[in-house]
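Complex shown without one protein chain; remaining protein chains in place.
Note that the chains take the letters A, B and C in the order they are written out, and that residue 1 is the start of every chain.
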Amino acid sequence: MKAVRTILLAWAALLALLALTVAASFAPLGRVLPYVSYGIAIAKTAIVAWIFMDLRKRDGLQRIAVGAGVVWLAILFVLMFGDILTRGWPS
Amino acid sequence: MTEAKSQVNPRMSQEAIPDTAEERVSYLAEGHTLKSWLTTTDHKRIAILFLLSITFFFFCGGIAAALIRLDLLTPAPDLLSNDGYNRAFSLHGIIMVWFFLIPSIPTTFGNFLIPLMIGARDLAFPRLNLASWYIFVLGGLATLATVVLGGVDTGWTFYTPFSSTYSNGAVFMALTAVFISGFSSILTGINFIVTVHKLRCPGMTWGRLPLFVWAHFATAIIFVLATPVLTIALVLVALERVFGIGIFDPRLGGDPLLFQHLFWFYSHPAVYIMILPAMGVVSELITNAAHKQIFGYWFVAGSAIAIAVIGFMVWGHHMFVSGQSAYASAIFSFLSIVVAVPSAIKVYNWTATLHKGDIVIDGPLLYALGFIGLFTVGGLTGLMLAMLAIDVHVTDTYFVVAHFHFIMVGGSVSAFFGALHFWWPKVTGRLYNDVWARLSAILIFCGFVMTFAPQFLLGYEGMPRRYHVYPAVFQPLNVMSSVGASILAVAYLLPFTYLFWSLRYGKPAGPNPWGATGLEWTTPSPPPKHNFETVPIVDKQAYCYPVGGRGEQSRPRTQKADDDG
Amino acid sequence: MMGEVGRLQPQFPTLARQREADHFGMLIFLTTEVLIFGGLFAALFVLRAEHGAEYVKSSKAMHLWLGGLNTAVLLTSSAVVALMVEAVKAGGARLAKWLLSGAIALGLMFLAIKFTEYGLEYRDGLVPHLSPRNLHGGPDTLFMDLYFAATGLHALHVTAGLALLASLIWPFGAAPRDSSAVLAGNAALYWHLVDVIWVFLYPTLYLAR
Partner (left out) sequence: MNLYFWPPQASLHAEHVDWLIGTFGLLVALLAAPVFILSAIYLVRFRYGRKADRSQREAGNVWLETSWAVIPFLLVMGFYVWSTRIFLDQQSPPDNALTIDVIAKQWMWKFQHAGGQREINELHVPVGRAIRLTMTSQDVIHSLYLPALRIKQDVLPGRYTQEWFTATDTGTFPLRCAEYCGTDHSVMGGRLIVQTPADFARWQAQAGADRSLAQRGHELFDRLGCAGCHGGNAQGQDAAVRAPPLAGLYGKPVPLADGSIVRADDQYIHDAIMLPNKQVAAGYKPIMPPYGNVLDEEQVTQLEAYIRSLGAGGGT
């Protein structure tokens, strides 16, 4: 029954993070807000993946399968925004 | 609890299965009704279904190509109107890319051979494999519906805002067709990755996998990681076209370059989907013809994976003049040079494999050499295109058309025909006349060079792509290219003559007509439904040909050789 | 289809290997889903990079609290599904059936909230084409277009996930104790992914300040 306890704990943590992200949006963070809200979102995703999707018990191969999507998205974003953000720069 | 886990498949146990007639019946003879073919989950039959479908689409695309080359004989719009020409090259692009080249080697020889090569009885998900064929056919029908509805004139690249707001062709139907065929690729990709990971027979370690399987493993990675981004890009263009949402429409503040980023993030890895299986085939053909171990196994296998991974980081070289920032262009130019290195490794390693070989020059080897020659030229002109200053001049011209045809037609299609000839005895159980095979290989090579070599010059002289009416100064080279195209068209018909002839009159091929190593050559030709009577155990390297060169048994091999042997 | 999952397929040497393959195949499929939504997130981030002010103004017009409630509903539903998988592994078929119905109920609640929210946006005049009263044809229309595209596609995936979960109820009565819970596990994995996508959609669309 240890698993049930960890799941409930994880659920509570997720709701707490939700409250935090909503609160953060009201706080006067200005330009930092996106990093904070996405940091919280990544934390929530880590909890869901690690506990709900049982990644802790899965072998390396299955973790790579899950991680590959994220890494490839990072390639798309980094190189695409490499273009979009440097368009205005004088060469 | 333990009972369920350790349940062992009786078929997979090592003691021999009774050698009943039922076991030895070949997969072809197993059922002749249409239903047995259309509801089969046997990977070999699905490969045959794919082979028939992509051959049909190869000819559809070929007809469109013939129209283009005929029309370009003259500078004036004689054969087709401007709109007609735009629809012809768009159709040629869409059909050839998504309905012939991308599925060509993986869905036919990949489906047929991967289970055989790794000692498995079938792919991991046979039903998904059949679903992949049905989805492919559905996508094909949607493409034919596009033709019926008036064709599409956006080119295979669907650039916005032309495709979303200004084009009046059947763009939505074309988008649906490609959208559907994307899922066929994803299912095949998932099937290959899981099969190579989970279904290798005892002893078949990663270091003993044939390079054909390595190449398809890398291709499957691209299938799975690139196709979804194309799916969402097409959905967004379809939404913009139907509901007028302005994601790519600058009047609403959208960014047309966003579509180009999403499209090329898929489409450059897609060209590696087209070339990697061909490289896998060439590795098999070269090692067999030279009857010698591949030179640098881990370098060749590793470069397949390197191409798959770095291939995702270079798409910006399609957008050097599209308004992309100069710094991003410089980064993409550098990455495009890095991705050329693994291809160079492969080509040099194949050449080194021929050293001290025991070479028999037969049909498949001629196709493989055609591949190496044309792919090297194609790849190096690709390096030229990666150079920013050169690309600014030659992008969107016939130089680029020549470059990618050298790689796709000269490379991937030659390797497809090489694979067709090399594994024909295994697939059909019949031998064909090798003299005809060599003749067709040479004819295809010459027809090809005459068609596309002049286009490099046309491109550098400044003739843009997709030009229906062109200045008269370009006519001589265009006429030469069109004449070459007619030779190429005839040359492509040739193999289908003597291969069909061999189905009827070919001598029965033994299990190993080429004296090749590889588990697929240990099964009878054509192999039975469950591939192996007992699951093989592998204890040797991938291409352990007898060191003393070619034994008498494996020479002569083919039909012609048998007559005078 | 359901009955066959437990049986050993001819091409697999052992049932354990077959289960590993099924799980591995499902995880790769989830990666393709992540990449599909990745394209949509790319469009949203580009809109924010190029029209920051308009993006924030439009995001402020969203119903923040309804979105937050929806996130809580989906997170809870995801937790219930995780409990259901544990129950299936421990063999409590009846408990698993109740948990599953609870998760499906929460999923339906999510859809209900979502469609009321769409109704509110229609009333506020924020829907391009249908009631563009408060939209004046610039990047704010674009934001609402992407909002409907992203949440629409996500709602589609929620519906597919609910169908998958519902398909589990029927065999629970008959299926023997299934230690590795392949089908239940795969349905749960899909549901968790749908939840993760919403976890990222929520700050992107609702909390841009």
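Quick note on the criterion: contacts are C-beta pairs under 8 Å (C-beta built on N, C-alpha and C of every residue); 3 or more make two chains touch, one makes a residue touch a chain.
The model shown is predicted, which means the values in this text are computed figures rather than measured ones.
Novice: Of the residues B:141, B:392 or B:537, I need the one that contacts the missing chain.
Specialist: B:392
Novice: Determine which one of B:202, B:244, B:464 or B:524 touches the chain that has been left out.
Specialist: Counting the whole complex, the residue in contact with the absent chain is B:464.
Novice: Where the complex has a chain not shown, which of B:345, B:439 or B:538 is the residue touching it?
Specialist: Missing-chain contact among the listed residues: B:345.
Novice: Which candidate, C:91, C:137 or C:152, sits in contact with the chain we can't see?
Specialist: Checking the options C:91, C:137 or C:152, the one contacting the hidden chain is C:137.
Novice: On chain C, what residues meet the omitted chain?
Specialist: Residues 51-54, 136-139 of chain C touch the chain that is not shown.
Novice: What is the set of chain B residues that contact the non-displayed chain in the whole complex?
Specialist: 82-83, 86, 153-155, 157, 159, 161-162, 166-167, 250-251, 253, 256-257, 290-299, 321-323, 326, 329-330, 333-334, 337-338, 340-342, 344-345, 347-349, 351-352, 354-361, 369, 372-373, 376-377, 380-381, 383-384, 387-390, 392-393, 395-397, 457, 460-462, 464-471, 477, 541, 547-550, 555
Assume only the chains that are shown with their structure count from here on.
Novice: If you tally the C-beta contacts for A-B and for B-C, which one comes out higher?
Specialist: B-C
Novice: Need the CA-centroid distance for the pair chain A / chain C, whole Å please.
Specialist: Distance between chain centres, rounded to whole Å: 16 Å.
Novice: Using the touch rule from the top of the page, what residues of chain B touch 2 or more other chains?
Specialist: Residue numbers touching two or more other chains: 197, 225, 229, 255, 261.
Novice: Could you say which residues in chain C touch two or more other chains, in rising order?
Specialist: Residues 24, 28, 31-32, 35, 38, 42, 46, 50 of chain C touch two or more partner chains.
Novice: Can you name the residues of chain C that touch chain A in the complex?
Specialist: Contact set of chain C toward chain A: 23-24, 27-28, 30-32, 34-35, 38, 41-42, 45-46, 49-50, 64, 68, 71-72, 75-76, 78-79, 81-83, 85-86, 188-189, 192, 195-196, 199-200, 202-203, 206-209.
Novice: For the complex, which residues does chain C have touching chain B?
Specialist: Interface residues on the chain C side: 6, 8-17, 20-21, 24-25, 28-29, 31-33, 35-40, 42-43, 46-47, 50-51, 54, 128-129, 137-139, 141-142, 145-146, 149, 153, 177, 179.
Novice: Give every residue of chain A touching chain C within the complex, in rising order.
Specialist: 3-4, 7-8, 10-11, 14-15, 18, 21-22, 24-26, 29, 33-34, 37-38, 40-41, 44-45, 48-49, 51-54, 58, 61-62, 65-66, 68-70, 72-73, 76-77, 80-81, 84-85
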